[in-house]
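Can you read through this structure? Questions will come right after.
Only a single protein chain was left out; the remaining protein chains are all shown in position.
For reference, chains read A, B and C in written order, and residue numbers begin at 1 within each chain.
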Amino acid sequence: MDFRLTEDQAILVEGVRDFLAGVHGAERLRRLDMRDPPRSPELWAELTSMGLPCLLVPVAEGGLGLGLVEAVLIAQELGRAAVAEPIVDTALVAVPWLVARAVPAPYAAIVAGEARIAVAHPVNPWIADLDDATHVIARGSLLARHGDAGAAWESVDPLRRLFASGDIGEGDDLLLDLGALMAAAQLRGLADAMLAQAVAYAGQRQQFGQPIGAFQAVKHHLASVAVAIEFARPVLLRAADAVQHGSRSASIHVSHAKLAAGDAAIQAAETAIQIHGAMGYTYEVDLHFWMKRAWALAGAWGDRALHLGRINAAILRGTLSTGPSHTFV
Amino acid sequence: MDFRLTEDQAILVEGVRDFLAGVHGAERLRRLDMRDPPRSPELWAELTSMGLPCLLVPVAEGGLGLGLVEAVLIAQELGRAAVAEPIVDTALVAVPWLVARAVPAPYAAIVAGEARIAVAHPVNPWIADLDDATHVIARGSLLARHGDAGAAWESVDPLRRLFASGDIGEGDDLLLDLGALMAAAQLRGLADAMLAQAVAYAGQRQQFGQPIGAFQAVKHHLASVAVAIEFARPVLLRAADAVQHGSRSASIHVSHAKLAAGDAAIQAAETAIQIHGAMGYTYEVDLHFWMKRAWALAGAWGDRALHLGRINAAILRGTLSTGPSHTFV
Amino acid sequence: MDLTFTPEQQAFRQEVRAWMRAHVPPEPLVTLEREDGYHQHVAWERTLASGNWGMVTWPEAYGGRGLDLIQWLIFEEEYWAAGAPLRANQNGIFLLGPTIMEYGTEAQKARFLMPMARGEVMWAQAWSEPNAGSDMAAITTRAVRDGDHYRISGQKTWSSRASFADWGFGLFRTEEGSKRHHGLSFLLFDLNTPGITRRPIRQLHGDPGFAELFFDEVRVPVANRIADEGAGWNVAMATAGFERGLMLRSPARFQATAARLVTLFRKHEQRLSPVVREQVLAAWMGAQAYAYNTYAVASKIIAGGHIGAEASLNKIFWSELDRAMHRTAMQMLGAWAELKHFDDGSVNAWLEGYIFSLSGPIYAGSNEIQRNIIAERLLGLPR
Partner (left out) sequence: MDLTFTPEQQAFRQEVRAWMRAHVPPEPLVTLEREDGYHQHVAWERTLASGNWGMVTWPEAYGGRGLDLIQWLIFEEEYWAAGAPLRANQNGIFLLGPTIMEYGTEAQKARFLMPMARGEVMWAQAWSEPNAGSDMAAITTRAVRDGDHYRISGQKTWSSRASFADWGFGLFRTEEGSKRHHGLSFLLFDLNTPGITRRPIRQLHGDPGFAELFFDEVRVPVANRIADEGAGWNVAMATAGFERGLMLRSPARFQATAARLVTLFRKHEQRLSPVVREQVLAAWMGAQAYAYNTYAVASKIIAGGHIGAEASLNKIFWSELDRAMHRTAMQMLGAWAELKHFDDGSVNAWLEGYIFSLSGPIYAGSNEIQRNIIAERLLGLPR
């Protein structure tokens, strides 16, 4: 029992964080927002050169063969940087699903950044980034994408690309768990970034002759957000570990993670905009990119009702043991 | 349409408030707490001399013939003063029920303070002040009380006197509404008193070189309580009016009042003890009398589940019209 | 206490209901924050004015109906029950109109009120500056007296409606070197005066609606000053009092939201139950409580009473209620919440509403300021 990250994990996270801070700051988001569609082949190439697509690809297939704990750590960083390119779906949702289900997959193309896999699941009425995908996971299979994806649906998040999902049949539970887990991880990263933005703004914005961050009300709002974010962290890691090891209760822990991270992100967004005042209500500051992603991901891959429903079934119907001796059941 | 109190109502409330502030301060509560049972014939005589038992008794029967709006105003004051004598049940629950149901009743004895009516309803597992009652309302009738009330159950509130209710048959809906309405009114009075105590303490207790009430966190906690209390007021009055006029939707409004006042009282209690710090956790200050009454009344005469259930049935099942044109349905 | 409506009030309700049924546009208008939508909303203001429904609480002499606050509440209930549009003229009706009536000269009343009532001149407010948001007394934009004009230089921001409106009003520092709330004057200005540059501010939802206003030696006649030179702070406080107070947000609007939330819940109940139910019930309860409270305050004001710091209780209640209701709707919509349109092509008004609701606890005095006011002025806690 050791709940710490390994040194390798810590180095990986730091590397990705530094890399993204360099190539994917708010200026980049603003530039992407100007494009139609808001995607950038250069950015994709940069993410590929950083090695993100190959993280979970098996070593035998030319990847790093990392696991889901590493995946959520990376997804957190992608959330922190508000990356919207379809890297999460391809590298952190599709790949581990393909590996787990032993579906033959174009790993070489994935590693090279040439394959992009969109993921369909009936829990979402849309498929993200379908237009640009080379493949799509639907009906339990990996299919080459062909035909027209249709017009993109308009999301509140200007960097999201959503397309009608059509008839995609039944859902795959592992795919739902992977999608929800990576959404949760991004949500926690988003929350942490919004907290940091609010703290920075509060330290600088002057009202009544002092920085507003010196007012106790502002301090306490931000401290409450910090508590929510802190306690979502081990839930996320524990869920990743459970899915990785095929634990019978993995879905419950994924739902727990989605709720903890999603609620933290919504609280962080509402607090951050309150502290930014009217400024947060505009494009003048960068906060809106993070808030919108949080609103989107909070509802994606299963909303509160779905995830609470899964926990309800396990806890109140008694299919999962509760109590002090069952921390890691 | 005029939502103001009449001048008579305002004078009545003020008179009762002043009277209770005089005879029923915290010192009296402490003295009652020393007695076994914690009841005082002198206090009952004082309440009778103030005319409280006769408020709702019909004029033809020697009373003042007042209505339920006046009753909730008085019940609020009895809550504010944390009066535990069985005056609410006798004068504000039993009497209006007897009048509405046209049950022959010993009004002369009530007016004289000689009759005390305990009220049984299956929503409560206990009957308050049964031992000392001359009559009891149960099974839709007014019965002379006889026999032994048994041992009192121990409540967290040292001034409450509760007895096993036994088999009392089906409940009477009007009786439930009256009981819940008067509990709600007392809860709002209790909340307001706790807010006042916390404000007074915060203004006087010094920490870090200033009164703790100068800290913004303390201010904001108390302001939030003030909002909850303020907005429970018209709900209470509107519910009283609805029951008084036999409105078809009266029960819904009573449930709304019980929830609004009950939640305000619990919030006020938790905030007040937080502001009192360790002092609020003791008998050294008076707060505990009010908190305990709030905990008791929050669960009495229908708990949150029951009242939310009634509103749920009306609003989500569509038996009550909602929307802007239906404010007073 | 009498919670019944008189036959006259009931008849009035029927009159409003009938007129709205005949005139409210069958399709929702485009958002007021976009130019096309703005013009649709201005056209609606003129339609309202054609039926004399624009300024129902104003005296008849200024283009109103002279209704009391209970009638106003009835009007609002029927207005929102009919699904009528947002009011482009809100700044005029509730902020500037009452201010001119209270502080304006007869000439100013004659000049400004009728065109406002008829929806011919639309008004923007210009309170805030980049360094004067919650702390409004930190205003620095100056207006220097120059004969029968002022020359204004500086910058205003968060100016609602200023992207498209005709005129603006705000506070300016007319006494050089004055501090805080001294030396400020309340001025009205044509937004098309030379020297004014409007820079629309893109809001969360991507549309403008707010603007920044840059003033470069803008000449504004002294005749456009409301009340005395240097008396601007008191005038503005009265105006802000109207804003925070009773009429900024009529309860009917929240009751309409709560009713829509009930409908949304019923539609999704099978999927949602049981976790969102209590929040929906709380929405109905909150909107009703706000309505009752407004009737109670209206009754008090009609009888000659005043509201002071109680307005802060009100502001907190409605703004937090509104945000909670829309947050609940977003939770119910789940994966649909982020979409601007549903699959039937209809606008996701819940998303727009949630975004708008986030401004509630910020504007018109942030809820932090309101809680300070409650604590210090109503409860008497030390400053």
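Please note the rule applied: contacts are C-beta pairs under 8 Å (C-beta built on N, C-alpha and C of every residue); 3 or more make two chains touch, one makes a residue touch a chain.
Keep in mind that this is a model prediction, so the values were computed, not measured.
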Completion exercise
Which of A:20, A:55, A:69 or A:265 touches the missing chain? It is A:69
Problem - Touching the absent chain when the full complex is considered, from A:29, A:260, A:273 or A:306 - result: A:260
Completion exercise
Out of A:59, A:112 or A:316, the sole contact with the unshown chain comes from A:316
Fill in the blank from the handout: Residue positions on chain B contacting the omitted chain are 123-126, 153-158, 160, 162, 164, 206-208, 215, 217-218, 266, 270, 273-274, 277-284, 288, 291-292, 295-296, 298-306, 308-309
Handout entry: Residues belonging to chain A that touch the chain removed from view
Key = 1-6, 9, 69, 195, 199, 202-203, 210-211, 213-214, 216, 218-220, 222-224, 226-227, 230-235, 237-238, 241, 256, 259-260, 308, 311-312, 315-316, 318, 322-328
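Convention: only the chains that are shown with their structure count from here on.
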Problem - Approximate Å spacing (C-alpha centroids) for the pair chain A, chain C - result: 38
Problem - Mean-CA-position distance for chain B and chain A (Å) - result: 50
Practice task
Please report how many Å separate the Cα centroid of chain B from that of chain C, as a whole number.
Solution key: 39
Fill in the blank from the handout: So chain A residues touching two or more other chains come to 215, 217
Completion exercise
Touching two or more other chains in chain C are residues 368, 371
